[in-house]
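With one protein chain held back, the other chains of the complex are shown just where they sit.
So that you can tell them apart, the chains are marked A, B and C in the order they are listed, and the count of residues begins at 1 in each.
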């Protein structure tokens, strides 16, 4: 079954394996007239790229994005935008041990169970490299959102036990762990060094804030904005949990504390607090949207692990290559990209919620 | 925009407001030949019904389900199944105060912002009553899954600070809070009495275990089984968080501990632990699928609350009617229903993952 | 598989069998604020109703439409609109002979082949009665289109060999055959009397003109406006052909004659002829959209026919009940309804084709 297409209006179709010739994405439904060139997308790719610090894998990946269609004279034409990343020539031989062995914590076994066999080179389609196509399309969605004054900002909230305790926007995209709190970053780096010394790996939590989102986005009752964010974020391989606003904490509070009081100011009604995370009944209410994603520790570790081969024989496995001790920093831009895709999709979907809005739209057309 | 349709294959379209003439659901894509009658569905409806205990609202709702189409001589025909619940004659006047006032913690304001006005009677479409249609269709999906030996069992894991510490299947559907731990239930009831005395409300966590799910369900990379569960569960109004397997706890552990070791037994490969919650790379691996949903405290409380009218004027609001001090017990069957819908959808979707499976299917057709 | 849902934005889900308790439709995606009541829909239902003339079946059907949700104080709320038609109590016994026999020209055999069995009463889901739900939703779409100055007008172009030779709008909805040419109608009636005398049935061609459609509707390359009209119209059971503009005649002309010349007038560019039928490259160009549907003769005839039973035994079949000698007049409003659904869907879809249009829309929101 088709499963690599997401979005009803701003529709994204990704393809590609870790060690194939290339990977990419087709965006169908981007409005015409948006300025777009490779330089708009590349910075997003670079945030995901390995080798940025001591805490990401030393592997080199060719992440030079190319636009193959849908842009003419610097502007989107309204037709499908095809983006491609060519893979460098990999020495696939390195991965031959994985043809037979199932890596614990990976999808190797699941792919074999579903499809009968798999492209085992670097994880094939289940590789984290798949997320590069998400980021490429997320960058286009982000460019679109900017035109409407909407920003999505994701960052590392915690690495293992180390959480941020303050928020510094300047720090957010600067340090090696994309933590908007320099002091927490320092502690997290110390923690990661310990983990790496044990040939182990760590997880963490990514948080994302969406500002400037128009009121009204989100479609009850199933395509709630929160539900579509949950799906988009939980479709990232390493994500094990999602929460919006106060999330799991709201399960252990009281209604009188959890309800956001309403008040009137400057021509509009606002919430005095934001326990809900900017969404009520699945509909954005104009406040900042805030959600979090739990990221599991990198499954590839340098320790020898007990596992089995395709035939069920027990073996000791040492996974070849170098591994990210933590996925979180590189996943920050992936989470942000998924948020951009969802908001862009709903920005379009919401345009038909009222007859009067539709009439105004068509009456002012040329 | 359309937002009340869910499922690609087992497609469900719900409709209806709290105080309209009726509410219901159309199921399109249920295979022909499934035995089905109202008595298969009614027990699910009864689990959601108010007035079951001291801890649910005393409101009475007519939840007698009727099948209007798609069943002939006791079996589904493969054509759309229409299910309807007629609403009792409500004294809508009771709700007139809500025509102007926005209830804190509710979607009243958001609906007005999106649509320009709203059916304010009992929350209209944003009422929890909407979930009755989910449960009706979930019961049909659950009946289908039973044929394949698949069961979805949801239960209350915690109410406020009180969590279960053991699991007793017999207790699960027996007590007033749907907690599979009689002693925790007792403590939770005591907690709720305190909350009710303060005219306040509580939240909690619902857990769901899916057993017998065939290996291979789930479609990478976006329609992962976990991602579709996340969306379905987070589309329930009161849900603020979702986690699968170890969820947020996995963010603060080590890779060596989080990876589920593989071993061979009785002709198959299994995981020795289940930190992943039965899904790898978005694909079910045959182990129990386990997820949790965070439910916020009931927003309708008996305390007087500060809020504003549609014109922005501040008022003191006392919400008329009786309220559930906690939504969790009635939401258990809603969560379970959404799980059933997702698994039924993927059960169908997975049938085309391999050419050899498709060939075998068509070669044995009459 | 789900197959009774149509429309990406103005999404329609129909259900119901000929002799079930009721049949109906759920419309999801209709914008809020449209005035709507049963009286807006009923006239459409009446155009489809049997028993209107000597040339339609004498069967009586209860086609009193009811709105069950999605409308509050006379206006659509933006949430799903559920429409229902209760079936009268049928003497199902009349149809018992059809439990075993396959009627030639009907879908009886095909349903058994696909689903293993079928609701044989009056054709079940494959009955022409299914189209009542299309008409009910088409009426809502038509009401929406009227707000934008768009009209869809279908009519009988020919019955058997008798075609219209002139167009009189007043006549269109007046005569027994919905032919906009009184003299052709007279000839067609004479032809039908002959056909009826032979216990036989006739077919014909329905034409539809859509005026006032905004330029730009239609989404290349697959969701062309013409392609979606083709699908919607060909999904009507009795339709065997579809053509747009000059249709099949354009296959035997020359490019120099078939191209519509362009000229400038009153601030816009227009086509001097309309061989294309108002759509170029799948996109409406502002001219009238014109298409035709070929309708086969009613398969139920009063002659005794040779056929087989479910076991393959040859039998002589006399189909019980009274039959339409021609379906065309009653199908006119069905074709028109499908056109309304497609245009409403694309009216919404087209709103995001340009960035500047989207920006203007959001900048003028309250």
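List of remarks:
Here is the rule we use: a residue touches a chain if its C-beta (ideal position, glycine included) is under 8 Å from a C-beta of that chain, and two chains touch if they have at least 3 such contacts.
What you see is a predicted model, and the numbers here were worked out from it, not measured in a lab.
Of the candidate positions B:266, B:311 or B:356, contact with the hidden chain is made by B:356.
For the chain missing from the display, the contacting residue among C:98, C:164, C:177 or C:195 is C:195, taking the whole complex into account. Of the candidate positions C:30, C:154 or C:294, contact with the unshown chain belongs to C:294.
For chain B, the residues in touch with the chain missing from this view are 8-9, 29, 31-34, 76, 78-79, 144, 147-148, 214-216, 220, 347-348, 351-362, 364-365. For chain C, the list of residues touching the undisplayed chain reads 1-6, 8, 14, 102, 104-107, 109-111, 113-116, 125-126, 130, 158, 160-161, 195, 198, 200-205, 215-216, 218-224, 226-235, 237, 240-248, 250-256, 258-264, 268-269, 276-277, 279-286, 294-301, 303, 305-308, 312-314, 349-350, 352-354, 356.
Mapped onto chain A, contacts with the missing chain fall at residues 1-5, 7-11, 13-17, 20-24, 26, 28-29, 32-33, 66, 68-70, 72, 75, 77-82, 114-119, 124-125, 348.
One rule holds for everything that comes next: only the chains that are shown with their structure count from here on.
Considering every other chain in turn, the ones in contact with both chain B and chain C prove to be A.
The centroid of the Cα atoms in chain A and the matching centroid in chain C are 44 Å apart. Chain A and chain B, compared by their mean Cα positions, are separated by 26 Å. Across the assembly, chain B contributes residues 1-5, 8, 14, 114-116, 125 that each touch 2 or more other chains.
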